[in-house]
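One protein chain omitted, others in place.
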Amino acid sequence: MITRKNLVHGIGLLIMAVLPLAAEAAGEPFLTTVASRVLIYALVAVSLDLILGFGAMVSFGHGAFFGIGAYVVGILTHHSYEATAIAFLPGDWTGTTAALIQWPMAMLVAGVFALIIGAMCLRTTGVYFIMITLAFAQMLYFFMTSLPTYGGQDGLNLWERSTLPFLDMYDDTQFYYVTCALLVAFMAFARRLVRSRFGMVLRGCKQNETRMAALGFPVYRYKLAAFVIAGMGAGLAGALAANHTEFVGPGLMHWTRSGEIMIMVILGGMGTIFGPVLGAATLLMMEETLSGFTEHWMVFLGPFLVFVVLFARRGLYGWLVGTEADDGG
Amino acid sequence: MKRISILTAAAAVGLLAATQAFAADPVKIGMITTLSGGGAGLGVDIRDGFQLALKQKGGKLGGVATELIVVDDARKVENAKQAATRMIKQDNVDVVTGIVWSNLAMAVVPSVTRAGKIYVSPNAGPSALAGKKCDKNYFNVAWQNDNLHEAMGQFVADKGFKNVYLLAPNYPAGKDALAGFKRFFKGNIAAEVYTKLGQVDYAAEIANLRAAKPDAVFFFLPGGMGVNFVKQYAQSGMTKEVPLYGPAFSFDEGILKAVGEAAVGTFNTSQYSHDLDNAANKAFAGAYMEAYGRKPSLYASQGYDAALLLDGAIAKVNGNVDDTDAFRAALKDADFNSVRGAFKFGPNQHPIQDIYVREVVKDGDAVTNKIVGKVFSDHGDAYAVDCKM
Partner (left out) sequence: MTLVLFLEQTLNGLQQGVMLFLMAAGLTLVFGIMHMINLAHGSLYMVGAYVAASVTLASGNFALGVLAAMAAAGITGMVVELIAFRRLYDRDHLDQVLATFGVILTFNEATKIIWGPQALFLSTPEILSSTLELIPGAPYPAYRLFIIAIGLIVGLGLRHLILNTRLGMLIRAGATHREMVGAMGVNIDRLFTIVFGIGAMLAGLAGAMAGPMLAIEVGMGEKILILTFVVIIIGGIGSVRGALVGAILVGLVDTYGRAFLPFILRSLMEPSAADSIGAAVSSVAIYLLMAMVLMWRPRGLFQAYGD
């Protein structure tokens, strides 16, 4: 059925699919690299949207899981490159550059951290939840800043990108399509998830948590599961980000980074799955264009954000799609 | 392609010599630096210094029209990296420069040099790039990160202090700083204290420091941290009891304006000072003051010197920067009049230079640096031995 929403989704996917070809044709091949970065941030924003938009869990520390995913790739590659054993693991494994091991590990480790942090944070609600997630992210930030083994504040260079069978991750176009495929897969998964029974409970908690608990749902466990899934999504995005920048550093975990990811979700439209992609693209492109125009670009970005919050509550997606936006992607 | 077409056209018409045809083709320089967010003052100084040199030379370096592309990295690694990729792949620049921070440099420089472009560092000099990971395409026109700390270690030892208290933020540059100091200071270390990065209040550290009764304090707290520490140190009446010593990063002209009289009587080491007595600096310091209304900091001098270094090398190859081997050799000669006086490159293409000690003094109403002596002559760095080029 051709509805406004399907049209928007279709055009969006089409743009994502043909972008590298179009960039090549337009003589701006560099756009592909920029677009890969947008998709990586879109992935972390979509993962945040799962808990923010559907579970009303306002996590101000999502950057932590993004950073953890990146560090997993950074650390494994570092040991593989230097051929040294990983000191804090048993045995004498010297890491690997194989993406098929690195990326699932990034998701796993981010998921474990999300489980521990979430288990503690979810005991609180509202503003307390916002601030305690922020606190945990700050702790990780300071920990990585002062940990000399992996570069501390200076971060770690990724001397080699992750390796995939049959694919060359140094090729910009191939990198783009790998990122794109992972993003679309995660979005499809998220869409199924929010429409499943699990997602219904989650959204029920957003409406009225007490009622869901009274109905007999173990609310805490549902929310924790969602928090872990979101953390794993962010971990995967982090793994890609490490490859894209060929560098990992504690800056990925700083609270302003978590704030930016939140902005992407809100700007695009939360609780929509598709919206955060729009939000990531808009924010990054605005930064790109405005900073080329003046070094004082933040003086334009700041009021723009206030404006969006005040007058465009449903985000860009709601504005594009209209009233159909609210049915969970 | 453009260069070749001009050349062919010139040859066809037969009017112009090849070198002049080269000269018609602009040199492209990409500058990635921090202009917004925290620490923007340093990037602004570097850019202003570079642009001043370019302006003085009529928009030409080495007699060749020069196009300078300035990009703000907002002190974020990804932004810097993206800017570098664009400059390499799209803008096809000949030289990249500008990065302020070591962590950004570590992330960006290898990809620039690997792509066969020249990188000239106007500030950051991380030890890896001076040692094991040195590269023939990487030139540092400022210092290796440890240099100023090493000089202070020597100066404090020369002054006869026996028991020194050390203070730095808890991150790699902080640890390198204290290691650099200890490389030349062999006396007793009263304590080695690491503080939180971005710390605001130092009352607890100052109380501990007083209780430890050292002869002198060496501290490395760049930017706002240094301002906070020096002001609070003076308020607690300690400046007269236990003197403060540090690298120039905590005492550049911008910071002194913020610290005011609290810094008077402290000493710092620097490879540059606005009152250095040489012809190049006289021309620079005056013109900088006139153009921007402030005294040049060491960062501004480094930006200016980066432009002068390129100016000399481009002139030497007659603008033919595409002949990378010749261009590199010309850069390595460092045939320019540095505003800091004598300057040459060591085997790892990091400076061999003099390092001075400056005292913070009152000059009328203003507080400023005054050179009081020279600690090192022709000082290189400790990592050059690890560099296999």
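Letters are used for the chains, namely A and B, taken in the order the chains are written, and counting of residues starts over at 1 for each.
In this text, a contact is a pair of C-beta atoms (placed from the backbone, for glycine too) under 8 Å apart; a residue touches a chain by one contact, two chains touch by 3 or more.
Computed from a predicted structure; not experimentally measured.
Engineer: Which residue from B:Pro126, B:Gly180, B:Gly254 or B:Gly341 sits in contact with the chain not drawn here?
Structural biologist: B:Gly254
Engineer: Specify the residue from the set A:Leu156, A:Met169, A:Ala226 or A:Ile263 that touches the hidden chain.
Structural biologist: Counting the whole complex, the residue in contact with the absent chain is A:Ile263.
Engineer: From the listed residues A:Pro148, A:Pro218 or A:Gly322, report the one that touches the chain absent from this view.
Structural biologist: A:Pro148
Engineer: Using the touch definition up top, pick the residue from A:Val8, A:Ala23, A:Leu39 or A:Leu52 that touches the left-out chain.
Structural biologist: A:Leu52
Engineer: In the complete complex, the non-displayed chain touches which residues of subunit B?
Structural biologist: 36-38, 40-41, 44, 170, 192-198, 200-201, 203-205, 207-208, 210-211, 223-228, 231-232, 235-237, 254-255, 257-262, 294
Engineer: Tell me where the left-out chain touches subunit A, residue by residue.
Structural biologist: 52, 56, 58, 60, 120, 123-128, 130-132, 134-136, 138-139, 142-143, 146-148, 255-256, 259, 262-263, 266, 270, 296-299, 301-306, 308-310, 313
Rule of thumb we're sticking to: only the chains that are shown with their structure count from here on.
Engineer: Once you find the CA centre of subunit A and the CA centre of subunit B, what distance in Å lies between them?
Structural biologist: Comparing mean C-alpha positions, subunit B is 36 Å from subunit A.
Engineer: For the complex, give me every residue of subunit B touching subunit A.
Structural biologist: My answer: residues 35-37, 40, 71-72, 74, 76-79, 81-82, 85-86, 89-90, 102-103, 106-107, 110-111, 126, 170-173, 175, 194, 196-197.
Engineer: Looking at the complex, which residues from subunit A come into contact with subunit B?
Structural biologist: 28-30, 33-34, 37, 142, 145-146, 148, 151-155, 157, 159, 241, 244-247, 249, 251, 287, 291-292, 295-298
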